[in-house]
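Sharing a structure here in structure tokens format.
The complex appears here minus one protein chain, its other protein chains still in place.
Our next item is chain A:
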Amino acid sequence: MIVLLLSIIVLHVAVLVLLFVATIVSQWIVGNGHATDLWQNCSTTPGNIQHCFSSSANEWLQSVQATMILSIIFSVLSLFLFFCQLFTLTKGGRFYITGIFQILAGLCVMSATSIYTVRHSEWHLDSAYSYGFAYILAWVAFPLALLSGVIYVILRKRE
């Protein structure tokens, strides 16, 4: 019982950490000498000088930023609500709200990464690029968040 609880909490915290890293770290698209993410593009010139410019004010980029932030907010709320419900839910009840918020967080991550994949050429004009690890982390966070949310909805509280 305790093992189950701990593993669920570990999964949720892992999703949260993935979301934070994916939102903050500057590695969504990497090319030769430059790395961009949601907030800035940094490029390293051959003289080993690093310039960082803030990303463009493109509406699609802003919506990606907004949905990533929303996913973090929903995941944190879900964790908080899980602890609340752990102590207030009746025996045999299900963690509906926790699961719903976690599923919402997963949907937000999915929409953010999809929009980014489709529209990134609008603000990133380099042809030689590949996706960085923060982008991959965001995609990994999506099924994990969905899984976590579904587990919460299925789980029943036992005393």
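Couple of notes before you dig in:
Throughout what follows, a contact is a pair of C-beta atoms (placed from the backbone, for glycine too) under 8 Å apart; a residue touches a chain by one contact, two chains touch by 3 or more; residues count from 1.
In this text, contacts and distances are computed from a predicted model.
UniProt records the chain missing from this view under the protein name "Myelin protein P0", selected from "Calcium homeostasis modulator 3", "glutathione transferase", "2-methoxy-6-polyprenyl-1,4-benzoquinol methylase, mitochondrial" or "Myelin protein P0". Of the candidate positions A:N32, A:T45 or A:Q62, contact with the hidden chain is made by A:Q62. Only one of A:L11, A:C42 or A:L70 touches the absent chain when the whole complex is considered: A:L70. On the side of chain A, the interface with the absent chain consists of residues 57, 59, 62-63, 65-67, 69-70, 73, 97, 104, 108, using the contact rule stated above.
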